[in-house]
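With one protein chain withheld, the remaining protein chains of the complex are depicted in position.
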C-alpha cells in the first residue's frame, strides 16, 4: 500500500532517495571525513586510503543496515559498525580512525543533503521545462481572449497568454528562491558527539571546509544538529513550489472540464485511462500535482513542528524530520514531472475559449457585455503578458540547478 | 532515505502494507466480487471459479504492476489488465466476467481496508500490552509518592501509580473508540463506474453484503467513493491514539533525564546505543513514540484536507489520501510497539522519586513543604489510582481487536 | 485584520465564544463548585450563597481580566483574584472558600466545555437544516439524470437526487458521531492543583457529580488535565463535519460554474455581490464552507499536536490547544450556517443537467453514448436515492443536539 507514495512520485526521485542511495551517501561522508582528516594531519594518509577504499556501497548489506537501524535507534550505528568491520578485514590499524570525531547525526544529516541535491536537480529541471513551455504559450497566446473567472464565475476578459505568464512567474521566482535556499542548506554536518567538534583537535572548521569542497556541499558556520532553520527554509521553498504547481494544476483541471474544454492534457497510449470506461481520458498530470499540493503543506508543517529540538540532539523531533523530508522531495518531483508531461504538449483550444466568451456575451445585456466581456479587453492582458515574458526570460538567463556546479 | 519511515515503524506493519500485500488484497477483492456475482446469479459458477483460481499474488509481477500504475494514473488498471490476461490464458470466456461492474476505486478502497485491518490488530495488540503493564504498575505503585509537576515545576505530590493509571485511561478509551470507528470503516467499496452500482443489475446491495461476509468487512449503506467521513474518522482515532502514546513518551523521557532519573527504559544489547559514546543508553522507545506524535497530526490533517472530493471521484484528493493513510498506520504501530518494548520492563526507582521530593522539601519553608509536598498527600492519588484500575479492567474485559471476529 | 476570522464565522458563534461569554462560564464553574462543596458539607451554605451571589459577569471588568491574563500566564488567575476581592466586599469570611480545591485549569477547561456546548448546538441546528433540505431534494430529484463526473470528466450518468442523498449521508452520520463524541467531552474538569483532588477531602468524585448535574455536563471518570483524548476526539468530529460540508461546497461551486450552470445559490440583496462588477453573483455560501474546509484540518492538527502534554500540566501545549479550539468552533459554524443559507433555496436546473448530458451524447459514438450516457441509467441512482433517504430519515428520527437535554 506504500506504493501510493511512489505512484505520486517518479522512478528517478525514488531511486535518488532509496535506501541504497542513502547508504552510499553515508559512505561518501565517511570517505570525505577521513580524506579531510588526513589532509589536516589528524590521521595518516594510509589509514585514510584504507577507509576510503572500503567506502563502497557494493561491499555492504544495505537491507541489513536498514533492518538493524530500527533496533539501534539510529541509522548510522549499524553502518559504522559494518564499516569498521570491513575496514578491519583489510587494515585493522585503520579501524580506530574510522568515523573518528564524528557522530551519527553528522553522517545522517550530511547524507541527507547529498541525497537531496539530485532530487532538487530533478525538480528544477522539470520545473524549468514547464516554465519554458509556459513562456512559449504566453507569447503565442498573448492576445487570445479567454474568460477571466473570479470566485468561480466569469468576471471579465483576460488573455490566455497572460494566464500562462502568471502561471510562469511563481515558478521562475520559485526556482530563484529555491537556489538561494539550497545553497546554504545543502551543507556538511560535522559537530562530533555534542556539536563542539571537541574530537577534532581544534581543526573542526578546517575539516568542514575540506569536506565541503570534496562533497560539493556548503561549509556551514557551525554545526546545526539542533539549529534546523536553514534546512527547514529549504523545505519551505519546496513546499511553496509545490503550491505554485498546484495552482497551475487547479486551473488546468478546471479549464479541462468537459463543459469548459478550453484545454486538454496531451494524450498518449496508457496514460490516463479508466478501468471501467475505456473512452475516458483523465487529466493525470493535474491529478498528481493536485495530490502533491494537498500533501506538501502537511510535510512542511511536520518540518516546522520538529524545529524545537532539545539541547544538543533531539529525542523524536529530529527523527520525525528525517522521515518527513524525503516524502516532501518525492511529492515535489512527482508534481513537477507530472506537469512537465502535461504543459509542453498542452492542447489549447482558443476557438472554444472564444465560444465560451461569446455564449456569455449573448446572454448579457449589451452594456454589460461590452463593458466587461468585450474580447478586445484581452489586449490589456496581452501587453502585460509580453512584458512579463521578457522580464522572466531575463531573470531566468543563467539560472542553474541549485546543486549545480 | 525513505528508510527513516521504516526506522520509525515495524517490520510487521511494513510487511502488512507492502506492495505485495496490497496487490494480494486487490486480488482478494476481485475473487470475492466474482464469487458474490456467481451466488447472485450474475455470472456463471464456472467463470467465477476460473477467476478465483487466478487471483493468487504469486501469479503476478508485483513490481511491474506498481511501475505501470504511475503511468496509468491508477493502481488498479495494470492489476486488472494483468488479471484479465491471466484469466484469458486459462479460460478466455471468463475474461468478460472479470472485474465486471466494478471500478478502480472499488478495488483500491476495499484493498486499503483489507490491508488496514491487520495493522490495526498489531496496534491494538501492542497498545494492550502497554495498557496491561500500566495497570500493573498503577496497582503496584498506587501509594508511592512522586513529585507532581505543572508547567515544568514541582506543583505538589502525586503517586506514581496514579500517573500510570492516568497514562492508561486514554489508551483504554482509545482502544474502545478505535474498535467503534473501525467497525464501519473497514468496509467493502463497490459502486461501479460512478457509484450507482448500475452495472450490477439491481443486485448491488446483495453483492456488497455477500462480499462483506466473504472478506470479513462491513457492508456499508452505500458506496463511499467521495464520502470519506467514516474512513477519516478511523484515521482520526489512530491519530488520537498516537497522541496518547506521545503523552506517555513525553513523561517517560522527562522522568528518565539524568537529573531526574525516576524511570529508565529496559536495557538490552544493541538497543539505544550511541555511535560516539559507547557508555550511553538512549530512551529509544520514547524516541520512536515522540517522533510518531510529531508526524501523526500532519497525516490526520492530510486526510481531513482531502475530504472535499469532487463529484463522483476526486482529482488528486483521493490519491493524496491513499498516500497519507499507510504512513499513519506505520507511525501508529511504530509508536505502539516502541512503548510496548519500553513500558513492561520499565525500571521504576521509587527511592529516587522520594529523594527528589525530599530535596525539594528541605529547601522550602516548613509550612509550604507540609502543605504541598507532604509525601502523605500521595494517598489521595492512591485512592484514585485503585478505583481507576478497577474501572479500566472492567471496561477492557472482553475487548477484541477491531478487525476481530 | 482579525475580522477575517469573524467574516468566515457567524455573529452567534462569535458571541458564544466571546471574552464575556468565557468569563461568564468561568463564574458558572465557581458557583457550581461552591454549591457542590456546600452540599457535600465541605463549606457552609452561607459561604456558598455569598460566592454564588457574586458570580455574575456584570460585576466584573471583563476587559481587565483578559488584559491581566497575559501577564499572569493564566486566564483564571485574574478572574479568581477579582472574584475573591468581590466576595470579600460582601462576606470576608467566604473568601477562603472561594475556588477552594480547584486550580486554574479546572476553571478554564470546564468553562471551555460550557462555551462549546451552545456553539455545537448552533452547528447541529444548521447542519440539520442542510440535511433536511438535501433529503427533500434527494426525494424530489431522485430520478433526474445528471452527468456523473470522475477525475473532472464525465464518467456516466447518475441522478441529482442520488448526489443529494450522498451529500446528506455524511452529515447525518456526522451528527450522530458528533453527539456521541460530545457527550463525554463536554465534561467537568476538577482535579485541583495536580489532578489528585487532594484538597477535596476524599469527596472529589461526589463534587464532580454534583457539579456535572448542576452545569449539565458529563462527570468524567477522572480529571483530564493532561489526558486530552476525549476532548480532541470531539475536535476531530467537528473537523470531519467541516470536511463533509466542504465536499458539498466543492460540488456546488463546480456545478454552479457558468459553463455548467446546473445549480445556483439563492440570491438576495447584498449577498455575493462584487465591488468591481455589479452584475456578478458570487457563491458565497460555498466560499465560506470551502474556506473552513481549508482551515479546519490545520486546527485539528493543532489539537493533536498539543496532545503530548507534560506531567500534570503542560507548558505551552495546553495553552496552544485552548487557542486553537474556538477557531475550530467558529469555522465549523461558519461553514454550517453558510450552507444552511445556500442549500435550502438552491436553484436546481434539471433542464440544464439534461442539456449537458445531451451535448456529450451528441459528440460520442452511439455505442458509447448508449452504454455510459443513457439518461435511463439515472434510475439505478434513483433507487439508491430513495432507499437512502428512507434510511437516513429513520436514523435521524429523535436526534437531539449534542448538548441537548
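Lettered A, B and C in written order, each chain numbered from 1.
Operating definition for what follows: a contact is a pair of C-beta atoms (placed from the backbone, for glycine too) under 8 Å apart; a residue touches a chain by one contact, two chains touch by 3 or more.
Given the structure is predicted, the values throughout are model-derived calculations rather than measurements.
Enquirer: Just to verify: which one of B:86, B:127 or B:150 makes contact with the chain not shown?
Expert: Selected residue, touching the omitted chain: B:150.
Enquirer: For a quick check of understanding: of A:158, A:189, A:282 or A:341, which residue touches the chain that isn't displayed?
Expert: Answer from the full complex: A:158 touches the omitted chain.
Enquirer: Based on the whole complex, identify which of A:164, A:190, A:305 or A:360 touches the chain you can't see.
Expert: A:305
Enquirer: With the full complex in mind, choose from C:50, C:156, C:244 or C:282 the residue touching the hidden chain.
Expert: Looking across C:50, C:156, C:244 or C:282, the contact with the absent chain belongs to C:282.
Enquirer: If the hidden chain were put back, which residues of chain A would touch it?
Expert: 148-152, 155-159, 162, 165-166, 169-170, 173-174, 177, 193-198, 202, 204, 221-222, 226-230, 232-233, 236-237, 239-244, 246-247, 249-251, 254, 290, 293-294, 296-298, 300-302, 304-305, 307-315, 372, 377, 380-381, 383-384, 388, 391
Enquirer: Determine and list the chain C residues touching the chain excluded from the picture.
Expert: 1-11, 14, 17-19, 21-22, 66-77, 80, 99, 102-104, 111-112, 115, 192-193, 249, 253, 270-277, 282-284, 286-295, 297-299, 301-302, 305-306, 315-317, 319-320, 322-327, 330
Enquirer: What residue numbers in chain B mark contact with the hidden partner chain?
Expert: 147, 149-156, 253-254, 256-260, 274, 276-277, 279-283, 286-287, 298, 301, 305, 356, 360, 364, 368, 372
Methods note: only the chains that are shown with their structure count from here on.
Enquirer: Would you mind pulling out the distance in Å between where the CA atoms of chain A average out and where those of chain C do?
Expert: 37
Enquirer: Calculate how many whole Å lie between the centre of chain A and the centre of chain B, each centre taken as the average of the chain's C-alpha atoms.
Expert: 29
Enquirer: So which stretches of chain C touch two or more other chains?
Expert: 149-152, 155-156, 254, 298, 301, 305, 372
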